[in-house]
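Here's a structure for you.
A protein chain is absent from this complex, but the other protein chains hold their places.
Moving on, here comes chain A:
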Amino acid sequence: MSGLARRLGGIPWREIAGEAFSRVFLVAQAVCAVHVVNAHVCSFALVMGPSMLPAMNLAGDVVAVDRVSARLGRVASGDAVLLVSPEDPRKAVVKRVVGMEGDAVTFLVDPGNSDASKTVVVPKGHVWVQGDNIYASRDSRQFGPVPYGLITGKIFCRNPGLSLYLYLSEPTFFYPFAPEFIEDGMHILRFL
């Protein structure tokens, strides 16, 4: 019994605890760094559904979201943005900003069925968002202008992985002075 106690006493508990704490802290630090980058700098999102056809696929597209410009107020009409749905705060949706505050927006009330259109002036601090596919999108035409504060990010790149792959696989990237490779590359790109 005393041998067991001596052996237990011989284990460097203090060092083990210190080591464990520093490892856990390292992991926590990494998690925090990921959170901060994800929430305030740049993140990725998977976009699905028909409302942004043809800019984004029906079956799902990975998009890169820029969080900085949304926070600094650098979103302008024409940008595709990620925003918290005003109808369900747990849902994020992707739409295109069509009008900023003070703009007059004209839209078809019931596209495909009638030609009736309506014009609305966007109030202060709000934006008018619409899906690119006006026939299958629930957007400002139903729920009205949304407060700018709901915008969580601006989409700056669709399929970042594919774009990077195409950019890197373009032969000019590796062989800037080899004309025959450029010729080949163009062929490949056309084929794609």
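Just a few scattered comments:
Following the convention adopted for this analysis, a contact is a pair of C-beta atoms (placed from the backbone, for glycine too) under 8 Å apart; a residue touches a chain by one contact, two chains touch by 3 or more; residues count from 1.
One rule holds for everything that comes next: contacts and distances are computed from a predicted model.
A chain of the complex is left out here; the name its UniProt entry carries, from "Mitochondrial inner membrane protease subunit 2", "Translation initiation factor eIF2B subunit epsilon", "DNA-directed RNA polymerase subunit" or "GPI transamidase component PIG-T", is "Mitochondrial inner membrane protease subunit 2". From the options A:Ser85, A:Asn133 or A:Asn159, the residue with contact to the chain not on display is A:Ser85. Across A:Pro50, A:Pro111, A:Pro147 or A:Pro160, the residue that sits in touch with the chain not pictured is A:Pro147.
In the full complex, chain A contacts the hidden chain through residues 28-29, 31-33, 35-36, 39-40, 73, 83-90, 123-126, 143, 146-151.
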